[in-house]
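What you see is the complex with one protein chain gone and the rest in place.
When the chains are written out, they are named A and B in that same order, and each has its own residue count from 1.
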Amino acid sequence: MQDYLLLIRTEGDVWTDLSPQQLNEHIAKGTSYIGNLIKEGKLKSAAPLDVASKTTTDGNGTIKDGPFNETKEVIAGYFHIVAENMDEALEIAKANPIFSDIPTKIEVHQMRPIGG
Amino acid sequence: MTDRSVPKLVEHLFREQSGRLISVLTRIFGTENLDMAEDVVQDSLIEALRLWSSKGVPDNPAGWLFRVAKNKALNIVNREKYKRKYSSDIVHFLHSEWTAEPALNHIFSEQEILDDQLRMMFTCCHPSVSADSQVALTLKTLCGFTIPEIAKAFLTTEQNIKKRLVRARQKIRIEKVPFQVPSGNQLGARLQSVLETIYLLFNEGYSASKGNDVVRYELCEEAIRLSEIIAGYEKIEDKSDVFALLALMYLNASRFRSRSDDSGNILTMAEQDRSLWDPVFMRKGFFYLERSIAFNRLSMYHILATISAYHCAAADFASTDWKSILSLYDKLSEIDQSPLILLNRAIALSKVNGATEALAELKRIEQNPSIISYHLFYSTRAEFYLDLNDPGKAKESIEKAIALCPLEPERVLLRRKLELCK
Partner (left out) sequence: MKEFMFLIRTEGDHLLELSPAEQQKHIEQVMVYMGDLMKSGKLKSAQPLEQEGILISGTKGKLKDGPFNETKEVIAGYFLLEANDLDEAVQIARNNPVFESARNARIEVRPVKVMQGING
């Protein structure tokens, strides 16, 4: 088993674009998707991230804080999962119901094992 | 539903649901916070009592109770002042908006609730907890017994039970007992101590003379319910003892209601009305006995269950198969030399070979110093003298038994026997 980090990339605060009914339906789908991952022991943690954020940068020696909005795309949340291999991780990521409701990209990273 | 019936309903719900709820909540909070789980259940019930008394009872009271307890748990683990570290592997899911609800749905599913009760049994019966505390804790956390009820069941003070519970929870905290069913070769040994506790629980309820009848019967029912959960657990490969214990409990409990008359007097097995024996329990007992034998291993539970089965199978007292019962007691006395077993063997011996031989056997048993202060020894001896038409000696023995007997209902039975000696 390997650890993977799935970063959910969306454009802006997408949840506000959904109607209350769409949002409810989306939450129901998400609840069963996440529930299954928990049942199978594949989910370590998952959480949405707030849109308000700051980026600390190293611009040639100077560190500055800036709002993170130079592109429309934001990372809306993350999943930390365990999977047999990258294929399974991709499969899990693709099953995320977010794809059917919201323009999304999911970045699938393998975590570097300790000592690696 | 009237206001007056609400407390009754809540009491019933508490008995039925609190073990399930405390187990699930302990899964969330971790075994180190067992008291927290108990508090949440207590609070939820108080809330139910208050709200239902004024606004009426909801359609699904148990569902309501679970929902309230669920929300309380969610609030506690997310509230700032309680933001401590929990040992449970699942609590972190409750901190995230994405995972909180799915995790709660999962944790509160029927299967998980069953598994959690199993985990709770193994937690309560952890070897670091003393035997009498194990039983008290099992009754408190899994069976919804209140402290006064446990005290009544054990004929001891509430203070004493409180102390046992505090010590047990402390041990579990200090030893960091995990909330899980042990696996591998640990499972067998740990299962034995769980079964011992359950058997003790059953006997507390079944022993003919202690305390209130309703509470006693519920003890027996709880012991059976917990064993049924174990019997349904897939990961235990060798369930021969589990099935044998279930057989024993069902067969014995089938006679529960016939063991006293309408005015509460204890009836001997010869006096009992066999038509009152519960046929459903008997069927279940035979069913489990058959399953237990399939494992080809013989434990104390098997032998006791088989003896009980012979009694159940007899149409009346006279047609009891004492020969088979005697040979079973022979086997049992190879495993366990406790006074009660030796006495029961002597009774079987008297039925097969006559009272003279049985009396000789009692002479031999008398060498055991622990038995001479045991009232049943003398009441048994009296029976043998009566069989031999020696009412004088029988009377002497019964008087000794009455002097030693600690419990009034049994003394009543003995005084009744004294009448036969005239």
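As a working rule, contacts are C-beta pairs under 8 Å (C-beta built on N, C-alpha and C of every residue); 3 or more make two chains touch, one makes a residue touch a chain.
Just so it is clear, the structure is predicted and the values come from calculations on it, not from any experiment.
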Residue among A:N24, A:N85 or A:S100 touching the omitted chain: A:S100
Contact residue for the chain not shown (choose from B:S5, B:N60, B:N75 or B:T356): B:N75
Interface residues of subunit B (partner: the chain not displayed): 67-68, 71, 74-75, 78-80, 83, 94-97, 100
Residue numbers in subunit A that touch the chain omitted from display: 3, 5, 7, 45, 47-50, 52-59, 63, 65, 68, 75, 77-78, 86, 90, 93-94, 97, 99-100, 103-112
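The rule we apply is simple: only the chains that are shown with their structure count from here on.
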Distance from the mean Cα position of subunit B to that of subunit A, given in whole angstrom: 50
Subunit A-touching residues of subunit B, taken from the complex the two chains share: 92-93, 95-99, 101-103, 105-106
Residue ranges of subunit A touching subunit B (in the complex, touch as defined): 30-35, 38-39, 43, 45-48, 77
